[in-house]
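The structure appears right after this line, and notes come after that.
With one protein chain removed, the remaining protein chains of the complex are shown where they sit.
In order of appearance the chains are A, B and C, and numbering begins at 1 in each one.
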Amino acid sequence: MSGNIFGEIFKVATFGESHGAGLGCIIDGCPAGISVDEKFLQHEMERRKPGAKSAAVTARKEDDLAEILSGVFEGKTTGTPIAILIRNSNQHSSDYENIKNKFRPGHADFTYYKKYGIRDYRGGGRSSGRETCARVAAGAFAKMFLKSLGIQIFAYTKEAAGIKSGKVDFSEIEQNAMRAADKDAAALMQKKVEEFKQKKNSCGGIVECVVKGLAAGFGEPVFDKLDAVLSHAVLSIGAIKGIEFGSGFGCADSNGLENNDFMGSGFSFETNNAGGILGGISRGDDIIFRVAVKPVPSIYLSQETVDVNGNECDILIEGRHDVCLCPRIVPVVEAMTAITLADMVLRNRSSRV
Amino acid sequence: MSGNIFGEIFKVATFGESHGAGLGCIIDGCPAGISVDEKFLQHEMERRKPGAKSAAVTARKEDDLAEILSGVFEGKTTGTPIAILIRNSNQHSSDYENIKNKFRPGHADFTYYKKYGIRDYRGGGRSSGRETCARVAAGAFAKMFLKSLGIQIFAYTKEAAGIKSGKVDFSEIEQNAMRAADKDAAALMQKKVEEFKQKKNSCGGIVECVVKGLAAGFGEPVFDKLDAVLSHAVLSIGAIKGIEFGSGFGCADSNGLENNDFMGSGFSFETNNAGGILGGISRGDDIIFRVAVKPVPSIYLSQETVDVNGNECDILIEGRHDVCLCPRIVPVVEAMTAITLADMVLRNRSSRV
Amino acid sequence: MSGNIFGEIFKVATFGESHGAGLGCIIDGCPAGISVDEKFLQHEMERRKPGAKSAAVTARKEDDLAEILSGVFEGKTTGTPIAILIRNSNQHSSDYENIKNKFRPGHADFTYYKKYGIRDYRGGGRSSGRETCARVAAGAFAKMFLKSLGIQIFAYTKEAAGIKSGKVDFSEIEQNAMRAADKDAAALMQKKVEEFKQKKNSCGGIVECVVKGLAAGFGEPVFDKLDAVLSHAVLSIGAIKGIEFGSGFGCADSNGLENNDFMGSGFSFETNNAGGILGGISRGDDIIFRVAVKPVPSIYLSQETVDVNGNECDILIEGRHDVCLCPRIVPVVEAMTAITLADMVLRNRSSRV
Partner (left out) sequence: MSGNIFGEIFKVATFGESHGAGLGCIIDGCPAGISVDEKFLQHEMERRKPGAKSAAVTARKEDDLAEILSGVFEGKTTGTPIAILIRNSNQHSSDYENIKNKFRPGHADFTYYKKYGIRDYRGGGRSSGRETCARVAAGAFAKMFLKSLGIQIFAYTKEAAGIKSGKVDFSEIEQNAMRAADKDAAALMQKKVEEFKQKKNSCGGIVECVVKGLAAGFGEPVFDKLDAVLSHAVLSIGAIKGIEFGSGFGCADSNGLENNDFMGSGFSFETNNAGGILGGISRGDDIIFRVAVKPVPSIYLSQETVDVNGNECDILIEGRHDVCLCPRIVPVVEAMTAITLADMVLRNRSSRV
């Protein structure tokens, strides 16, 4: 039973492999009457696209043109399924011929093989990061819907290659190749990433996400709490190994008096250790969470592994790969957050008679 | 649209409020033919039950007798829905009369009120930690199923009140009131917790969970990756604010060469930075994750808040509450993990023709 | 993977066997703020209850008291799960001892045994018509919700024991034991049913259902068309073997000019061959459908069958059984229709931005 459909009302089904004909999605449940901004859709695709001018990202070139196949008429959503297709173009499948029978360390080659008994070894097939372009396309529609409600999402690289950001200035995010919200930190990150690239190695980081404009009341206890579903959505992105809301793991060393956020007049909260969520429901201030991004497993150094027969061997990976995933995961984190919020906004429409 | 049903095949629907008639669940999709161990079911209820001999936990006394209403015949599951009822008995609703119009800091009072326009203020109603007893009952059946497959789950307090555990000895877990896997650390934790209790304050901690005996191949990419669904399941437990797998947030400061787990002959992994999951699918070694547990929001110190009219006021909470949630969250984390794994095991039955 | 949960937003999960501890349901997704009429709930239970003064129905006596366990506070729904429990009381399990190893003709004994490898033979266990009392309890809440929207549901016996109804007078339905909407036909049906009872045989019939007050726009194409989901809901009732909307099977002999319902000013329809549904969406006039009810399979005549070993044998059924299911299926058809409409009303809340 595959799990390629996400959401309860705003449902997103994705498909596609790294080196197949193409990737895409069907959004089933997008409300009718949303003005569709195709430029924005393509802009979001560009943000995720490889080949940006940065040491951090792969040189693979893809047009990543998102073709809307259905669900839009005369510039508006019609309430019928929105299908989007992104054709693959710049595949170098030959890069993978020599490793088709080996399991790349840190990749899903082994687990897909064990689960399905067959795997598309070309670029990791379905397990490739390229799969996320379908999420970004769907996320663009979710953002169009949320925008009409005044809800905005800002994700950015909080830490990379060991460099931590200080200040948070949203206007900086798209101004630097690391997508950091701190200009100075971005420069240092960029430098460190370049060093890892020279060493044929890769590095990890932390991405933070802030949601602004979400009113109180969104989230569906007890199992579909807002933080629970956001965790599901974001941890479903390959390479993300952890998530924390508000004070997160820091609350382990805290105490009740410190960690409780007191309320003031007008139902305002004086602090935000909770990350904007109480009992799994948004409380009206910012939603804040951070995710841990693992180092890119594809490095250009020889590594130990085994082949499909279980024999030990060395592996040297070719192809084009990112050094640090943070900059390109930023739009994907935003997309999954947008899809989750779009769904939660619609689910909440049934909370009262 | 409420979210009180969890799972795709092994589906668990729960109900119940802290001070209502009772709580319970329906398990729809539990395979037929499982031998039902009612003693084990009740034993699991006891583990979550308040009133254990520990400074950490509330003195509220509940019998928490789990009555099986359906789905079991002559000692075996029949494949029909298993309904379980736990009657409430030891309610002190009067404890809440004086705060029925105030919002307790760190609790869901405000968000439930905003979402539903009505709330059962008695003990937090549905948002009470007491809700988790239904999860533990369902988890007991999931464990019975997993046991037949040789899968075991061990959760324990890794850190509490600022005290970190060193060694991990599963045999110690049920031997100390903190449910730590480290005897000496447990004693220190216990002491610290006692201090917080004296100060009428509370403290947080970290719970770690290890799954043993899970074969390779479980998890449903791309959205229902094993780590994504476990995150959903575990973050749906109130008071848990973060989760990380394997090296978790540590991988942010790591690099590809270090963080990749190399494979040796026999498809064995030499390290486990991944937490036993690659591409969202189990790889056959231990699943390891940690969760952040926030300090109990109910403390016996006067706190600032507002009433339902938005007027500022002070609040002094009565009733009986835990000082540190870790020991009692341990069986709940195990339950949600068991429910998730039971579901994933069944979902995987459709992965091949 | 069991299928004991129905609905997408207004979700109903049921449990219980004929001779177990009890039956009941959880309604997850019932909006908050609905005034709960417990008298009405019990009244609906009474309508389905056996033992009514009629030759048509079994003499089994059940109190069928519906206890609300959760989800209601101070007379209103709170938006949390509503759990309802109906204890079994008047079981005569001994009636089934002598047939525990035989498969009753027309019953699910054989298929449950083949599917699950185990079956609760007492009164058919989960496959008993008694299962429907949980549906009626859930349906009562759906009706309370629909009532607030001015939507009413009327089901009645259209035909029974070969006797067809003429006129349709809703006020007659609860005035006769057959629940026919035609007083005179009811008397004839009653007489015919009595004859079947004397012959130790049983008979079938047709139940018609009319929904009034449903506005245009409900139903979710392409798969969850209103008629498709109603068919799913109603065909899930044991003993129902067919359904038709509007002119139904009659349209097979009709032509486009005759069968099309023309519209007049004010978007009114001049005829209703469509049963009030176009393209799977309600059009604002009455929803009308009919269902085929098979003769009660439990008859008091000796029948041929086989035992669990496949050996031929005769079977003589004891216990207490209806002669014609129509009168007692009427409230169940209403319940499933109400549950479906409550769900569709909520689903439609997401159709527009």
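We take it that a residue touches a chain if its C-beta (ideal position, glycine included) is under 8 Å from a C-beta of that chain, and two chains touch if they have at least 3 such contacts.
Everything numeric here is computed off the predicted structure, so don't read it as measured data.
Student: Give the labels of the shown chains that the missing chain contacts, considering the complete complex.
Tutor: It touches the following shown chains in the full complex: A, B, C.
Student: Which of these touches the unseen chain: C:73, C:96, C:121 or C:196?
Tutor: Answer from the full complex: C:196 touches the omitted chain.
Student: Which residue numbers on chain B touch the omitted chain?
Tutor: Residue positions of chain B that touch the missing chain: 8-10, 29, 31-34, 77, 79-80, 145, 148, 221, 346-347, 349-353.
Student: For chain C, which residues lie in contact with the unshown chain of the complex?
Tutor: Residues 1-6, 8-9, 14, 103, 105-108, 110-112, 114-117, 126-127, 131, 159, 162, 196, 201-206, 216-225, 227-229, 231-233, 235-236, 238, 241-267, 270, 274-275, 277-284, 292-299, 301, 303-306, 310-312, 347-352 of chain C touch the chain that is not shown.
Student: Tell me, which residues in chain A touch the chain that this view leaves out?
Tutor: 1-5, 9, 11, 13-17, 20-24, 26, 28-30, 32-33, 67-71, 73-74, 76, 78-83, 85, 115-120, 125-126, 346
Here is the rule we go by: only the chains that are shown with their structure count from here on.
Student: What is the distance, in whole Å, between the centres of chain B and chain C, each centre taken as the mean of its C-alpha atoms?
Tutor: Result: the chain centres lie 39 Å from each other.
Student: Which integer distance in Å separates the CA centroid of chain A from that of chain C?
Tutor: 46
Student: Using CA atom averages as chain centres, what separation in Å is found between chain A and chain B?
Tutor: Measuring from centre to centre gives 26 Å for this pair.
Student: Could you check chain C for residues that touch two or more other chains and list them?
Tutor: 9, 29, 32-33, 79-80, 346
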